[in-house]
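For reference, the structure is listed below as structure tokens.
Every protein chain of the complex appears in place save one, which is left out.
Residue numbering begins at 1 within each chain, and the chains themselves are lettered A, B and C in the order written.
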């Protein structure tokens, strides 16, 4: 293991996913947990120069004032996860890392997310440019203060409303112009992404928000020699879809309809309860089936906010398919997973692999990380097993 | 498409799986159905010299006197499958093929299966050798009468009790000696397999019974230049296991327990209701998970005979797994599939591919057909997607 | 069994529910089926003077031109129900009854339902009064032509949009005035109900539409000495809710959330796919839980149109509840029922009981029939077992 010092800057730092990831990092440093759930700890990746838990320093932005202790305690109380002794064992690290969390920007977050902002120091600026500059100042301070060899920015904040890009997103020049324009509509996720890539820092977009998924940002990656991955961690129902759809395809069974109903009750749910924000989520969840089977079955996805469920996302899927001799048959599954627990290790995995990619001079959006995302950048491949085989093949190609 | 005439000789000819396969062949000949459910009809195999529906002549053995019309009518009535017009359209072919069905042997079938034998002409012989000779006579008559270029024997009869082979199964010489010995214990499935392979006819074992899965039979394949595949069609719950277990493995999620309860009510169920016969089934269904994940979770499989279910096999699986930070989560699925409908196209697929393998001089047990079987011969690979990739790779390697 | 001749006039006569009910009546007359599914055939009601299958003559209104044979054949094809021999055995009766079906009115049906009307003779009139008069003329002709002792009108047509009544629905006088007013907004279901009650004919509203559920209609029942029951047959998911909610109540388990997702694909689904029409359905389905447990859990109900499901309504319910020592637990159920098959016998049951009530001079909305309806008229009791106990008690009070 190297002596590198890696800064992990989290957008939505005290949210459920980031707090769980940070707790996990602390627990790994103290050997309080094993590596279950972390793909990057599998034997097939053991020879890669991935950063160990000890290498990381945590910092980040949030728009709600909180602390890691408060976040993980709430998760413990409400969702009935984490052992108290594990929490106690990690408290010192969590408290230390809290000092690196700065007020984020609500510029471009949309009304539902902005309403959640309760941190009085939250960045209220007049232009996109000003927002980017304040974010970059925080990132540079973080790197300097902690003498970090590499800083990676990962966004796991709440889902923004769907967003249609226009021509101003097509080149660096046009986008830079837009940053100076008060009238420009640029989502917060994109301001964070641009700020980090422009500093040559890799960016992971763990949300369905726009982030860096537009041409100018790809151009910026090449210019600044950096890497970006996303979008939207493939944690639960969608993972199942990209696992099962290939089965139906390979068996030549025709999917007639695929209905997926999701319920959950964490803070993300409050945001998704706004139909506008929900739309982006449903969209990324719904496209994968058609993409895999090669035709358009009747698909339906709902996500509903049911507070009693807290962080336990439960999905019922009803798959109606036609087999030999026109016979209709049914497969149903019920997924009962804890959202933060599923997402946190994938966030760490994608951070570790993305940092590696940059160090290996793989700029832009590397397609071999598709298996971690619902809407992978750099590829249209959604079949989970094809995606995973690409990751393994990539690892094998790297000499031991 | 070639002008070859292919004889498909079915053991358990009037059973649910074979009758459905034969109905499907007839319907394909009449263009009454599309190719949904048939893997071998997928575009990635279109360039292979596989035999079309028109190439096949059906014959077979059974121990219960019936007819195709009676079998498919019963399935229609009890399991509520098949359209009446489709049945009518296929009747002529079914009636014609009935003429090629001969009384089978009950030598070595075990008491539960023997009790089902109601055909007075059923073969009652004194030695394994005599049984093999009578089977071979039927096969040779079939080939001669119909001027067949190639005959393939496929066994989809009821599951036999588990069977431990001894040293007499280790070489051709020892097995030939055993055939002449009245005291030898040789299961019927193996008599059929030996009879066909010894004539140079490929043999598909679609059941969990012993069939040709022993060293002397492998030696015989090389000697007679023929091919054998099996065992036990991977149709439903086990298919799901070999699809989902890789997901848990790749995500580094630890499977704690995997419980599978199956209920169904067709004639196979009557046989499986005998705990001895059931044991072989449970065995082949249970091993796949450990084999894929690489450790031994707590697994449980039951198969129960519930007459009201008829041919609709319903499986509930409860998968308890551990994720990041020691969190236990749950995935459940409910599979409601029609047994014959799922099995019949796979039987036809494995027959088509096996016949091709023999013609391509691939003798023994070709591992690239593993995706069709619960206990694939020639490989320990159970991951469905790895299996399927091998089949596709095999097809690609064959020049168009 | 009496020699009464009973006319059953069906609104939505050729729809799935009515066609299935009529097929069932024909099959009962021919002794082709047993009484399974018919509550009114249970031993506890054997001593009541209920009308036998032989007593009924069928007539009705529809806005789509069809025939019973076509309707039940379509159901047979699409939903895979009914035995062909049963269909053949009932054809003569069905064809005979077709002759009594008249074009209905689309006055007040709303745009989604009106679009379905493809019968050129459908009643297009200028005032509510004219619509009522044409309906009444058809009813009187039916009674006269078939020399009927009693005519009952039952509405099982498609669900109308929700409707808020105003003061004109408060008394007979005000409603009669509204009938003459071209500007009055009166739903078709109410025109049919008023037409029948005004002739002294009992009216069963098997739908969630307004029908006779307003004060002026109750007054009319008393004046014309007739009976009305409804609303909305309690066939599937809602039946389950009114069975399970009492369990949670009696065990003092606190329901935190109750989520119900329904999918189905019959013609009703096309209508419910219009969000306006769906609203009435969701409303009647959602109120029952709070009414039974006595507080407001977080409830959610969706109904979605998934064509491949045809008449098979599948409901997933996720019930999250709190037990002793603040422990959250879960009950889930999956209901896979055939809509027409579940509804048809309840329609016949409510018709038989309603006809009896009128003959026993029980005018208005008798509360003892609540167990058949999602929104029972005449009572707020939703607990299925309390409802059923009231029906049994009513039957017991009638001397044998």
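Things worth noting here:
By definition in this document, a residue touches a chain if its C-beta (ideal position, glycine included) is under 8 Å from a C-beta of that chain, and two chains touch if they have at least 3 such contacts.
For clarity, every value in this text was computed on a predicted model and none was experimentally measured.
Touching the chain that is not shown, out of C:53, C:151, C:306 or C:338: C:338 (per the contact rule at the top).
Touching the omitted chain from chain C are residues 20, 23-24, 27, 33, 35-39, 41-42, 81-83, 86, 239-240, 243-244, 246-247, 250-254, 322-327, 329-338, 341-342, 344-345, 371, 384-385, 388-389. Residues 80, 256-257, 259, 261, 263, 298, 300, 302, 304, 306-309, 314, 316, 318, 320, 328, 332, 334 of chain B touch the missing chain (whole complex, contact as defined above).
Take chain A: the residues that touch the chain left off the picture are 77, 80, 83-84, 334.
Throughout what follows, only the chains that are shown with their structure count from here on.
Distance from chain B peaks, on a Cα-centroid basis, for C. Centre-to-centre separation of chain A and chain C, using mean CA positions: 50 Å. Put simply, the C-alpha centre of chain A and that of chain B have 45 angstrom between them. Residues of chain B found to touch two or more other chains are 83, 334.
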